[in-house]
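Structure incoming, see below.
Here the complex is missing a single protein chain, while all its other protein chains stay put.
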Amino acid sequence: MTTRLAPRVSLRTALAGVASIALTVSLAACSGGSGGSTEQVDRAAQTSACPPLDDSVDESQHFTWIYSVDNSSFDPDHITTNNSLMYLLPIYDSLVHVNEKGEPEPMLAKTWKVSKDGNTLTMTLIDGWKYHDGTPFDAASVVANIKRSQEPGGFNVNALSSVKDVRALDEHTVEFTVDDGSAGALVGILGGAAGMMMSPKVFDDPSQDVKPTGGSGAFTMERYVSGSRVEYKAVKNYWDPDALNVSGMTYLVSGDDNARLNAVLTGAADATFLRASMYDTAKQSDNVVCEAPSLSSYQITLNTKRSEFGKKEVREALNYAIDRNAVSAVTDGFLEPGVQMFPDWFWAANKDITAENTYQYDPEKARQLLEQAGLEDGFSFEMEVINLDLYQQIAEVIQANLADVGIDVSIRPVEIDALAENFSVSKNVDAQLSEQKAEADPSILTASYYHRNSFNNPGGWGTPEIERLDVAARKGASPEERAPLYADLFDAVMEEVPFNVVLGHLTTPFVMNKQARGVEIYADGTRSLRGVGKTAD
Amino acid sequence: MLALLLRRLAFTIPLLLVVSFLIYALIVLVPGDPAVALAGQNPSPAQIAAVRAELGLDDPFLVQYWHWLSSALQGDLGVSLFSSESVTSAILARLPTTLSLAFVSLTMAAVLGIAVGTLAGLKPGTWIDRVATVSASFGVAMPYFWVGMILVLLLAINVPILPAVGYEPLGNGLWGWLSHLLIPASALAIAPAAVIARQTRAALVEVMSQDYIRTANAKGLPRFRVVAKHALKNSSVPVVTVFGIEANRLIGGTVVIEQLFALPGVGQLAYQSVFARDFPLVQGVLLATATMILLINLLVDVSYGYFNPRIRQA
Partner (left out) sequence: MTTMNPATTTVARPTLPGLRRFARRYAANRLALGATVVLGLIVLASVLAPVLAPYEPEQIDVLNRLAGPSPEHLLGTDSLGRDTLSRLLYAGRVSLAAAALAVVVATVIGVPLGLVAGYAGGWVDWLLGRVADVLMTFPAIVLAIALIAATGPGLTNAMIALGIVYAPRLFRVVRGSTLAIRQETYVEASISIGTPARSIMARHILPNALSPLLVQISLTLAAALLAEAALSLLGLGVVPPTPSWGNLLGRGFTEIRSTPLLVWFPGIAIALATISFNLIGDGLRDALGREVRKGD
């Protein structure tokens, strides 16, 4: 059929049309937002406690949490990043529970004893508990779990590398043997993924990745829509009823920060963590905002076998070329610039190593170092980054900083599952930019980085001396005893210029509605919702 | 009628087969060894060899394709590389969201398009007609994703009456479901509405000038009845055709809109799977999409034949 498409429009009509559009545009444009700040936002790490559990909690309520990245597997041995840990915590209990301050507390192990020489850890387990599939929870199953975790290729191999032997002394007693006096540190290690207990009957069942049936914790997983939601249901007759105060939980996933915040603002979710861009909006809303400084860091990890990263001068040059204050500004001050693995308020950090006295922003120095390395014309590499907006922005700051000294970085955004796979397992990536959450005990993290065969060290950077210092730092019964040992370790590490370029550490705020109780912000960045509750509507 | 259906099927099924072959053949375009791309998880030579054996990558390409296709026909589209979830269940879980979005969007497009088109068609040459036609020209060309963003600004941020992003399933309440869909659906509805408006207007103008309409008018029938009973019914044919075309275009739009508005639908799945180079998932989503599109085309062709008897014999 025929259609007359563009009719003859008089000049008057056309002008009227354009004018009305222009008017609408200017009205809407001028009425939006604040226009942003032009000054540096300087915030010191703050703390404000989140509402604790109280008697008004109604145990029939359902708690909804919304997070930014999806899970990779529901089998504790198959995860590749501790972001996935959050999804496993409701399903699997560990031998030890590391609380929000980083202190170990009894969990599946109700008491324990460290021998005087630090080589033996004896744990007494709770009795009368079963795995979700009916298998009894006993010492034999604990031994089986530990042995499984030590098999090569698993996520927990590094964490358990000190354990030379593990055996069941009787039905409810397990004995761990190490040979380097680090049994004290082992307690904390068994509070993380390494200590998670799964029913041995389903060890070899590949469907556990998506349908876990062998849990030991307070919840079973009822439904999983990948990239979207996980639904948990409370277990009947849980062994620790004080730690279970809801009838079920839902974890929602949304990579979009606006969507996540919105979910809490509209009531679709009860709580979530915040990033800088969301903080003001959250504070202005009718919700509770609480925050705590964390051990989590943003860092660039390099594969020292690839590109030019094997050269010490190059790694140093990167540290000088990156403007950590600019990165901090992108996060509106929620990132505190830093150069070593832990923030300076943490006991295991070396207080003498700071961003100011170690790697001040100095592009000129960076260029000189590159010249010394024979790279006056610069070089190029590819950096993989998590496919979330904030990381993209940080990556572009890095890109601009490095371009100034002649280094050409191409940014490749990937999904979080792929990030660790590509860098640590397939080892075919030059560098990655990511967030590193801390572990239950500092030795877990240092072991997964600073040994030549560490999971996060695909380039095999390191020296025997550093490895010796790291193992030595596991000894000692208390943080006071171990702190100087860690100081020595980090001195040696920084001397060698490590392959992880730390950008800084984060303060994480949470937002939650007024009904939420008992949400705790863990210092090590674990998103654990153990024990949360809600008051009635 | 049946003959028409069979004729259309005879055309569609080979097309679907060719399309499925091309979808499977995508992996060939990937630089490097497809076994490595499909192994994803572990690059050790032993693991790559295992994947090769398991997926039959040592078999001739056509055999591989046949395995994939025959499994697909039984509903098994393989397993996602990264989430270990079955592709079929991933798609089915997200289908309701996309269907909700498409439904609300097409309804809005149809209502708006037919209304505007009717108004313009009944008064051709007047300023109403001109405004409507120019708006339609603009509407077809507008970047729909940007319109969505502006709607978020105006209706969710400046004046918070609607949620900005996210999705609520229908089970949780009608308003929750609808309010989350209104802005993204509006963004998607603009272009189809414009096209439907144009078609309605053109068809109506042509019909209104027909003799039988003039007869009805001369007989003194109320204008409303004339329009509703004769004119609209007879101009609905081209509109239905356009509807089918626009439904296809809508599917493309859902990829962008779902990602932008954090709606967990098939479009977002398509984007995420491409982004992650998760090939089993990409292939599965593409096959599902192609099937849906060809089905829509088939339905439109058949309904066109139903409305227009002359086509049935064509």
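Going in written order, the chains are labelled A and B, and every chain counts its residues from 1.
Rule of thumb we're sticking to: a residue touches a chain if its C-beta (ideal position, glycine included) is under 8 Å from a C-beta of that chain, and two chains touch if they have at least 3 such contacts.
Keep in mind that what you see is a predicted model, and the values were worked out from it rather than measured.
Undergrad: Would you indicate which residue among A:Leu53, A:Ala326 or A:Ala373 is in contact with the undisplayed chain?
TA: The single option touching the absent chain is A:Ala326.
Undergrad: Taking the full complex into account, find the residue in B:Leu9, B:Leu26, B:Val63 or B:Val111 that is in contact with the omitted chain.
TA: B:Leu26
Undergrad: Among B:Gln64, B:Ser179 or B:Thr241, which residue is in touch with the absent chain?
TA: Reading the full complex, the residue touching the unseen chain is B:Thr241.
Undergrad: Suppose we count only contacts with the excluded chain; which residues of chain A make the list?
TA: 1-2, 4-6, 8-11, 14, 25, 28-29, 32-40, 257-258, 277, 280-281, 323, 325-327, 329-330, 387, 389, 392-393, 395-397, 399-400, 403, 410-411, 413
Undergrad: Extract the touching residues of chain B with respect to the undisplayed chain.
TA: Touching the chain left out of view, chain B contributes residues 11, 15, 18-19, 22-23, 26-31, 134, 137-138, 140-143, 145-146, 149-150, 152-153, 157, 241, 244-245, 248-249, 251-253, 255-256, 259-260, 270-271, 273-275, 277, 279, 282, 286, 289-290, 293-294, 297, 300-301.
In this section, only the chains that are shown with their structure count from here on.
Undergrad: Averaged over CA atoms, how far is the centre of chain A from the centre of chain B? Could you give it in whole Å?
TA: 39
Undergrad: Spell out the part of chain B that touches chain A in their complex, as residue ranges.
TA: 40-43, 80, 82-85, 90, 93-94, 127, 129-131, 133-134, 137, 150, 153-154, 157-158, 163-166, 168, 176, 198, 202-203, 206, 238, 261-262, 264, 268-269, 272, 275-277
Undergrad: Under the stated contact criterion, what part of chain A meets chain B in this complex?
TA: Residues of chain A touching chain B: 1-3, 5-7, 9, 13, 17, 28, 31-33, 70-73, 153, 206, 209-210, 224-228, 254-256, 258-259, 262-263, 266, 268, 387, 413-415, 417-418, 421, 425-428.
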